[in-house]
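As you look at this complex, bear in mind that one protein chain is not there, while each of the others sits in place.
A, B and C label the chains in the order they appear, each numbered from 1.
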Amino acid sequence: MFDKILIANRGEIAVRVLRACRELGVRTVAVYSTDDADSAVVRMADESVRIGPAPARQSYLNAAAVIEAARITGADAIHPGYGFLSEDSDFAEVCEAEGITFIGPPPEVMAQLGDKTSARAAMTAAGLPLLPGSVEPLADAESAQRLADDIGYPVIIKAAAGGGGRGMSIVDAGADFARTYQQTKATALQLFGDGRVYVERYLPSARHVEIQVLCDTHGNAVHLGERDCSVQRRHQKLVEETPAPGLPRELTDRMGAAAVRGAQASGYVGAGTFEFLVDTENNFYFMEVNCRIQVEHPVTEMVTGVDLIAEQLRVAAGERLALRQEDVRTDGVAIECRVNVEDPKRNFAPAPGRLEEFVPPGGPFVRVDTHGFTGYKVPASYDSLLAKVITWAPDRVQAIARMRRALAEFRVAGPGVHTTCEFLDQVLADPEFADGKHDTSLVAKLLES
Amino acid sequence: MFDKILIANRGEIAVRVLRACRELGVRTVAVYSTDDADSAVVRMADESVRIGPAPARQSYLNAAAVIEAARITGADAIHPGYGFLSEDSDFAEVCEAEGITFIGPPPEVMAQLGDKTSARAAMTAAGLPLLPGSVEPLADAESAQRLADDIGYPVIIKAAAGGGGRGMSIVDAGADFARTYQQTKATALQLFGDGRVYVERYLPSARHVEIQVLCDTHGNAVHLGERDCSVQRRHQKLVEETPAPGLPRELTDRMGAAAVRGAQASGYVGAGTFEFLVDTENNFYFMEVNCRIQVEHPVTEMVTGVDLIAEQLRVAAGERLALRQEDVRTDGVAIECRVNVEDPKRNFAPAPGRLEEFVPPGGPFVRVDTHGFTGYKVPASYDSLLAKVITWAPDRVQAIARMRRALAEFRVAGPGVHTTCEFLDQVLADPEFADGKHDTSLVAKLLES
Amino acid sequence: MTHRLPRAVHSSNGHTVFDEHGREVPAERSDVEDVLQVVQRAAADLLARSPRPPSTLNVRVGDVAVEMGWTAPTAAAPAAPVAPVAPVAPIVGSVTPAAPEPAGPTLDAATVGTFYSSPSPGAPPFVNEGDEVSPGQQVAIIEAMKLMLPVEAERGGRITEVLVGDGEGVEFGQPLFRLAVADTDLAA
Partner (left out) sequence: MTHRLPRAVHSSNGHTVFDEHGREVPAERSDVEDVLQVVQRAAADLLARSPRPPSTLNVRVGDVAVEMGWTAPTAAAPAAPVAPVAPVAPIVGSVTPAAPEPAGPTLDAATVGTFYSSPSPGAPPFVNEGDEVSPGQQVAIIEAMKLMLPVEAERGGRITEVLVGDGEGVEFGQPLFRLAVADTDLAA
């Protein structure tokens, strides 16, 4: 196991990684921007290094500063969390060159899977089902239009370098295609410095279901079941759960096996997530691989008892997976709600500020992952995730009741501070959600009503 | 299910009961003393009634006030928590007479099992093993001395009406017996208004192991495994865990079966705990029944997934137990640490006060049951339990590591406020504890060293 | 010369109740008033010159301190970044109790139970608003555990308000009647 790990992230995930390190007896280095000097992870870490000013480009996205921080503190590994540098294969490569272990898949695997077109090609080769569409990026507007017409509308145009719901557009009719195609290319170029896009069939009422995999450096791979992330607002996940309600076990087992096949075919190492869409006829289609720990990993932890971050550390340190597929047992239902500092009444505008009151929920089968504390000033510079509330219960009805109880007792207050707690409760109270019959259109419908 | 439950308690257990009610859709009434007007449960409850001034005798032990509070709010059941009125069979009887459901065993069962001598007689009849000693209270000092001489020293003299570690004395040699006997009788009379005592063999290095049972009103009973509560200071439990480390499964299964037999023989209803001593040869001896939910019930919840308070409510409402013995599966290891506002450096003197800082631990597989929050003023009038930290892991080594991580991140500060966090960490770090080879003498040894 | 100063009246329920308007107290209050006025003026001037309303304001002179705080809007409140400002006046005269009740001595419930204003259903109440009561006089009944417990006035005075309706449940310490008490009595 490592001696000292640098945590190249902030917020709740930095705290989450620190906790795993501490339980494994690994010392920790927090890096932070000027705005985060008083953050929870800085308070908790064994050492901390300020790496730049508030803007992420100059701090958390500043690969050189992170590497230097690792060097001056003597860290032997870097955990990138999610976002920021976590899926930057160049950064992973630099770590490797510097003799620092990057806790994630090898750079070349990240590069292949991080690009949607090469990922699609690899998964097609591994025999995973894909939605009808282009495997290669589209050459020009005309051939793109022809392909879209062949697939049939609606289609979705996606940036090859995109992710996290950014750089994608839906086209409902052929007449709109050319304009949207140009716009999406322009957006992709601006956001990712890469204007390549591809097109595929769009499923308006699909379920977003993902499979957690875990692979060691010895060729072993297991999956830890699925997560349903169909409650989304503008492609941002709000509520995640496992198991996926209403999906037959047989289907999710097949999806899990497909994900393991894909992971092994691509030489994956560490924790990864295979995203699929599941249509109303229970067909599943590979979408993308997330080469990092996910925000919603706790629901998997709650039903399997597996500490995914600790497993990341173990396989990164070269240990063999102690888990075999037959050892993975899931028990009960877990739900996660993302509590953001946003104001649902003002179109979910960020509403950060000083937390004059901060009382997270507690008690039986409730887990809270947060960097918040009373007196903490949530900076405006970063994303609005303040806390993840996760509940477990033997069945989904009880897990929902428990979540509604937990959200109701979460007290967050401060000047200008708002949270999404009440809105999340509306989602949980929705009959369609309660029946597990919802899809990715649920939040939009709720907000329209 | 009930419509409205009055919670006749305070502190963390009142919050715990409220959470179960909320998840079941039951409205709640908090009762509180003047000192507790700003408490967490008062803030959270649907209604609250001030029942008296700070002294417990005039408030939480004031049966008339509690009953009246139930009447004026229209509560149809009372959950007594632990301590206070929870094992008062007279109170249970009054509730019954008033048409209010007392959430606990029937008054006559409580009366029988609450008295140690009649409990011993009942369990002897049910075939449970008891330590050599008197079944009936001792008639006089002479016959007591003769019995003690027969048993062999050391012996322990216990108040028939005692409990919670009060009203008991150990006698190491026959010469000391007469004096200690008189003292214990006097203490018992003073504490419990009942000078009856009995004597039994004292096991200096016994393990304290208890079995959780759950019984409905239809004659069904299950046990949910054991808890080891051997880490005690002056008979007050500090750390509890399940399963009991080092005890063969076959032994704890037999103890569980014995507890179920005892519960059914006595007509028990609800959640109850059968306490046993286990000697170094793995013989077990019935000690007493706790006719209420225990402080340490969460460790059982964490390994079984069963919400014990919710089960209490269900069986009190007349529902049949949904669990059969074969459905009860335990998974992994759970440990609970009681974080008290006490100063270990001043012989564990109470150290309450205003919590200027209160950041409970969180993250994976950590549960906190507490009534604390930033700004809360812990009153000096009641016991010093501020929070229970419970951790779960697949094995004991990881559960201990997780607990040490959790205790280290628990931040509690305020003028005059001290907690037992650091002392608990010393216990967890002790090699004897780590090996699971400790017994009830561990804390005393740690404090002497 | 009269002097107006906060004066605490401790009611039997343990809560501190304050006389809103300031009663006569036997201390050398001219000095108090003067110092406080100075402090108040300082605070008020500071407030007036403040570019936008502060969230806290403390002025302290030796043992005299004026501290002001404005409640921040709760999370549910509209996104007004700055809390509404309280008027300056309360700084000095401010003696409002923490309880939501208006100030003034009260007769409080000594136990949880059901309040009855008259000896039996249909009978006239023990006391009405405006009645003078003397210490020890029965003014109501609280029923607890089927016992009819007489409520007696702990002090004399004039009943200015009956605070609980006949047959209503009351909690421990709940004010039942408001009294007007002679100044001499209060000062005692």
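Assume contacts are C-beta pairs under 8 Å (C-beta built on N, C-alpha and C of every residue); 3 or more make two chains touch, one makes a residue touch a chain.
In this text, all values refer to a predicted model and were calculated from it rather than measured experimentally.
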Given the contact definition stated above, which residue among A:G52, A:P106, A:G133 or A:P298 touches the chain not shown here? A:G52
In the full complex, which residues of subunit A touch the absent chain? 34-35, 37-38, 49-53, 59, 64-65, 67-69, 71-73, 350-354, 377-380, 415-417
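Just so it is clear, only the chains that are shown with their structure count from here on.
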Relative to subunit C, largest Cα-centroid distance belongs to chain A
Approximate Å spacing (C-alpha centroids) for the pair subunit A, subunit C: 55
Indicate the whole-number Å distance between the mean C-alpha point of subunit B and the mean C-alpha point of subunit C. 42
Chain centre separation in whole Å, for subunit B relative to subunit A (CA means): 42
Where in subunit C do residues touch at least two different other chains? none
